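Let's turn to subunit A:
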Amino acid sequence: MTRTRTSALVAIAAVAAITLAACTSAGGSSPGAGGGTAAGDISELKAGVFLDVTSWDPAAADIGFDGPYLSAVYDPLVALDKDAKPVPALATSWEWSADRLTLTAELRKGVTFDDGQKFDAAAAVANLQHLKTGVRSGQAYLNVSGFTAKDEDTLEIKLSKRDDSLLYFMGLGRSWMASPAAIAANSLTAGPVGSGPYTFDKANSAPQSQYVFTKKANHWDSATYPFPTVKLFPITDQTASFNAMLSGQLNVQFANAANLPKAKDNGWNIASKPSSWVGVQFADRTGTQVKALGDQRVRQAISYAFDSAGILKAVGNGSGTATNQLWPVDGTVYDKSMDGKYATNMAKAKQLLADAGYPGGFTVKMPMSPIFAAWQPAANQTFGELGIKVEWQDMAMPDYQKNAPTYPMFLAVIAMSGNDMATLSDQVTTAQWYNPNPAVDAFPEVKALVGQAEQAEPGAAQTAVLKQLNAKLVDLAWWSVWYQADNTYFSVKGITVTPITGMMFPTLRFIQRG
Partner candidate 1 sequence: MLSFIAKRLLSGVLLLVLVTTGTFFLAHLAIGDPTPGLLGNSATPAQQDALRAKIGFDRPLLVQFWDWISHAATGDFGSSWRNFQPVGDQLVLRVPVTLSVVVFATLLSAVIGVAVGILCGLRPGGVLDRVLKLASVVLFALPGFWVSLVLVTWFALDLRWFPAIGYVSPDQSVSGWLESITLPSVSLALGAIVMVAEQLRNGFLQVNNQDFVRTLRARGLSKRRVTAHVLRNASPAALTVLALMFVGLLGGAIVVEIVFNLPGIGSLTQSASQIGDIPVLLGLTAVTVVFVVLVNFLLDLVLGWVNPKVRER
Partner candidate 2 sequence: MNAANDSAGTAGTDTAPLLSVQDLVVDYRLARKVRFRALKGVSLTVGPGECVGLVGESGSGKSTLGRALLGLAPVESGRITFDGEDITHARGAARRRLANDIQVVFQDPYGSLDPTMTVGEVLAEPLEVAGTTRAQARAVVAEMLDRVRLPTDSVHRYPSEFSGGQRQRIAIARALVRMPRLIVCDEPVSALDLTTQATILDLFIDLQRETGVSYLFVSHDLGVVRRICHRVSVMYQGEIVESGHTRSVTEEPAHPYTRRLLLASPVADPARQADRRAAWLGLRESA
């Protein structure tokens, strides 16, 4: 059940380190109200993306920052709307079977790929098979047993196991349709061959520096893409990116919230949305490595000890929402009333630790990498006050990812999902590098609720179960979440960005004039 976007941790963590601060004006854009500096040239979109496109082959691409690049040249079968709900794209409609193991989709007619190949059900099957076998994309289709072209415009997807987040992942960036000929020729790494709204202007592009796209005259979804020209610039360094924004080389930017005051001075639009949770991950909830962590009271004590709001304000620069949950704070599962449960209380924390039989605390080893250095002082200090002595083990970033799961607990900045069932699988039930021992079986109440949620009718019923589960997990101190950090985007007057939780950088349909 693991099929999340595979935005490399490098990216997330680097973003996290950089977006120590983000803006407070959570949720959506602040539409242009006049004033500030000139709106700049908005006849073309010039967006600063944090990372370069990983690959033009959708099967080898990442979701994190590849969205804007791929959405320019490929059409997806399924897209997402601003609430991360799947909406039609090349698939015009779809229907689940009663057992939710078969998905039947009608496909758009009259779409051709740039190389002249026709888009039809056969092409879709070829694409999906390619995606299922893809090293990175395959995760989205783990529960899919097969694809069939029912007729020229009808596609059938058979599942081996019910999967309520399949369409979400397809919409997130796992259903880009490429020319079947190019897939067969294995030539996509050299350059995209899709049916998307823009043509890749290879002549004017400089790979790894700037990508230029020109709008097609007659794309079926032309209205969604207002810019005649799109230029995407991969810029990892946030100061460089901000300089480019200041100098007018960009009009949309993946932003560092530390620059927020300047952005406001310039009268730019500012958009932000929760993107990752920050806190302590307990890899050893059952106490096999460190017995203490198997005790609910110890985990609760840690949650009580941390001044989440303080860390968010100081380290996170207030860019996010202090909470102890990891379903997005703007979603339906999130329960604001529960946020008070672990209000900072060191006395209580110490009491809980003593009750659990550790009045003098204990010693634990934790990994540390420069990326997480920003949180380390606060963490070290809090653990110290609580009586837990941490021995930090310094390591480089890739090693952190490799080794962190072998430690009983570690500091984590982990990307979130915009889909509630995806959150369940990614964060709770399946083994991930950041969640090496889900240990759901060791907690019968959790296991029961998970089962219920996976069986429940999508919609209100499922949400209700998830809410219960959420409450249970918070009570168990499954994690010690400090806050949900926002991703922030600056855009000049006249351009608005709608961020999507789950996408590090939204696809082009979420960047509009206005």
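Simple rule for what comes next: contacts are C-beta pairs under 8 Å (C-beta built on N, C-alpha and C of every residue); 3 or more make two chains touch, one makes a residue touch a chain; residues count from 1.
A quick word on the picks: all candidates are chains of the complex that A comes from, given by their letters.
Treat the numbers as computed from the prediction; the structure is a model and nothing was measured.
Put simply, of 1 or 2, the chain that touches subunit A in this complex is 1. Residues 2, 4, 6-10, 12, 52, 54-55, 60, 62, 135-136, 138-139, 189, 203-204, 206-210, 233-237, 239-241, 243-244, 246-249, 396-398, 401-402, 414-415, 426, 431-434 of subunit A touch candidate 1 in their complex.
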